[in-house]
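One structure is given here, and the rest of the page talks about it.
A single protein chain has been omitted from the complex, and every remaining protein chain is retained in its original position.
Read from first to last, the chains carry the letters A and B; within each, the first residue is number 1.
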Amino acid sequence: MIRGDARTGGLLDLRDDALAACVDCGLCLPHCPTYRVTGDERRSPRGRIALMRAVDGGGMEADEEVLESIDTCVLCRGCETACPSVVPFGELMAGTRASLGRTRRPPLRLRIGLAVLVRPRLLRFGSRFLAVLQRLHLLPRRLPLPQRLPLRDPRTPARTEGEVVLFTGCVMDAWQPDVHAAVEAVLEATDTRVRRSGDSAGCCGALHAHAGMDAAARRQAEQVMSALPGSDPVLVDSAGCGAALREFGVLLGTPEAAAFSARVRDVHEWLADRMSSLPVALPGDRPTVIVQDPCHLRHAQGVHADVRTVLAPYADLVELDDEGLCCGAGGAFAVLQPELAGEIRERKSAAISRAATRGRSDLVVSANPGCALHLAAAGHLVRHPLEIVADRLDREGGCVDVG
Amino acid sequence: MRRRRWSTRDPLVADLEAAVGAGHVQAGDAAVHLYSRDGSAIGGGRAGVVCLPGTAEEVAACIRVARRHGRAFVPRGAGTGLAGGAVPCDDPVVISTTRMTRILDVDIERRLAWVEPGVVNLDLTRHLAGTGLHFAPDPSSQQSCTLGGNVANNSGGPHCLAYGVTSAHVAAVEVALPDGDLVVLGEEEGDPVGYDLRGAFVGGEGTLGIATRIAVRLTADPPEIATLLLDFPTIETAADTVSAVVASGIVPAAMELMDQRVVRAVEPHANAGYSLDAAAVLIVELDGLPAGVAREVEAVTRIAGAHGADSVRVASDEEERERIWKGRKAAFGAIANIKPSYYLHDTVIPRTRLAEVVAEVNAIADRRGLIVMNVFHAGDGNLHPLLVFDEREPGVLEEVFAAGEEIVRLSLSVGGVLSGEHGIGLEKRQFMPLLFQPADLDAQRVLRDAFDQDGVANPHKVLPTGASCGDVQGMTRLPEGTWV
Partner (left out) sequence: MSGVHPGDIEAFAAAVGTDDPVCVRGGGSHWMLGGEPAAGVREVVAPSGIAAFDPAEMTVTVGAGTTLVDLAAVLVEAGQEVALEGPSGATVGGVLAVGRSSLRRGRVGAARDALLQATCVGADGRLFSAGGPTVKNVTGYDLCRLLVGSLGTLALLASVILRTRPVPEESCWLQGQMEPAAVAAGCHRPATLLWDGARTAVRLEGYREDVEGSAESLVAELGLEPIEGPPALPPHRSRWDGTLPEGGILEVGSGVVHGPEPLPVPVPAPGVAALGRRIRDGFDPTGRLNPGRDPYRLVA
């Protein structure tokens, strides 16, 4: 019932069948991080959809209260996984924000921030500036920044040849270059030649789409696609970027974009199919890691199991007991809604503490830079899953036995 | 974002803000719109103002403020109810317990937990993981419904067949009475002292007060569980098997029946292993100590064979068991992908009459040109005939309601009752006189009036009042979705 293309023609002009699919059962409620911490129907997926309906065709004014309901959505899409009626909530929210974005502008600081993301050199320069301030202890610790921003230009010499593309994006390239290096090392250990997407592809535009800046998001999508022609797989080590790239087809609605999206793989997903090519783990103590599922892996891409497949030969895994509830990072959400993001993070922190007690390790792995930064700002020790793997590869010892 | 807009304009809002804090009172259009509905999507209700108290004392304070301003109040949990029990009539104060989510105390030895009413049913059982205990009532909405809502509705679920509905699992409950007092009804252990006010309160659908703390009994996990999946050539043979199993003296933990339409809708999504060729699929779960379970598995297999079952499969491991149950619990989601709307009653009939009644339910739907899908708690005779339809077809809604009423009348004619677990709410109150005589309803009214002398607690619910608020016929929106 939710496959039709007809639009509502209302104020938000959403896809009619998508909007009608919600049956108000409320099964989404506990899977929504903002409802979980507020108990407020206006902060729930069911409530947000009801308000979309009311604004779209019910004559309700999109006043401050409605906008706050829409703006406080983390877009984690945990509700989609929980929904028995398969309501495409992410699509509805993106459409709503895009429609509302035409009549209002996002906050200035967000617009500035997003403008920086699409200018790689400015981003790296700004990062180095922040790094200096950080070393001088002039930045508040609570800012969602890496604990040690790189002081040097992190770029490694870009390879132009390779059978797969590693999508390097914006923030991650500037702030967490070690992750890309580790991912590259792991991929190359399977005898795969990797080239980086680099500055010409730049930022995926996910945050622009989240903010309702539809035109900017489309622009980024076009830029990424034109920088990466051909048919080579595009591997992504940031869950948020991966989810965005996979939705270019929906965003642009062209066959070319759909074909591009079909090339995109989360790097763990790609590796999980090639485990027998990965070197075995170094002998000695295996690290114990707590696996945090970024929403954009678990709910948007549904490939969180692959992270475990890839990690399993190299580390002992401890699961969280919170059903994959969002950590509150949500791209720019932690910056725009710091109070809510903090309350949501407290739940995640409590789950991490419980897992740490069970597993006797407080090392968290997360395959998304936003989650990693958000959790690190609360004092958690967070690394990318493939950093763990890269450290543990025994290049002399044969390959992983998948039997 | 501050919510100052409403703080001083309305004295009711100002008093509520003084009671629970400014951030926890909502009177904007969006809030009023959202809190005017529940899981039933019965329209026509209207919330006045919404408050989210954080403690028992704040709940009582909200009630006192409402009364001082001459307003009724409506309690609300997660809003997953199916009978409109939380749909507000006449601008009342909606009191939502969703911020009261603490598990206050778990006493493993005494098998008792004190919880706040906003604790989600499944969260409690998850919290108990590893203790060997669980909370037995498991409504299919258990991942989101609250324990306060379970108490209000005396909720059921598949495993209530052996373990009983919520009332059997609530030892005591602290209640904010409609006069604003807090009292504790019931005892942590044993039978009540004096009148069983706890027993009377459970299932009161919010018309007797608001549960503010609940002492729930915890049930020991069974040492052995066997989950059987049985295929049948006709729905009648499946239904007869249910009757025969009950008659044999076996009390299964759960016994759930799905007809072919449901199975074919569910299986592609759930991969539960249901046979697409079977006219009906029965899930029978047996639990207890190993020898008894083994004997019951054998007995059920024999009974099913004698009634013409095509196959009987016992889940070989926990993973297979989970898939079988996941399919059952996902049934409604899959249906929503076939037709945009559905409507159902949850009447209970004698378990010896299942086959004939289900056949007649299907005939009712056929006569009216409707599709009916049966997925229900067969073991206790609790029907859930889903009438699925597309509201864009002209006149279909009238047919659906008429078929619904025929199913209700049919169920009552064989000695059934109106509701097994969803409650009466707004939706079924006009059917109450079909089951109860005036003297019966008068007795129920006496109980209600003793709790709520001035009629301020969730007015217009449960008992027929003649008021038009939220009447099913007056729905502003279609009953487009429900959950069992």
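The definition used in the following text is that contacts are C-beta pairs under 8 Å (C-beta built on N, C-alpha and C of every residue); 3 or more make two chains touch, one makes a residue touch a chain.
Note that the coordinates shown come from a computational prediction; the quantities given were computed from them, not determined experimentally.
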| Taking the complete complex into account, which shown chains does the hidden chain touch? | B
| query | Which residue, B:Arg9, B:Arg110 or B:Arg367, contacts the hidden chain when the whole complex is considered? | reply | B:Arg110
| Which residue of B:Val348, B:Ala365, B:Val400 or B:Leu426 touches the chain not shown here | B:Val348
| note | Hidden partner sits against chain B at residues 109-111, 153-154, 156, 160, 164-165, 167-168, 177, 181-185, 187-197, 199-200, 202-204, 220, 222-223, 243-244, 246-247, 249-251, 288-292, 295, 348-352, 377, 380-382, 415-424, 428, 432, 435-437, 439-444, 446-451, 453, 462-463
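Everything below uses one rule, namely that only the chains that are shown with their structure count from here on.
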| remark: chain A residues touching chain B in their complex are 1-2, 20-30, 35, 38-42, 47, 50-51, 54, 60-61, 63-66, 68-69, 82-86, 321
| note | Residue positions on chain B within touch of chain A in the complex are 1, 5, 26, 28-31, 33-35, 37-41, 52, 78-80, 96, 98-99, 101, 118, 120, 122-123, 126, 129, 141, 143-145, 330, 332-334, 336-340, 480-483
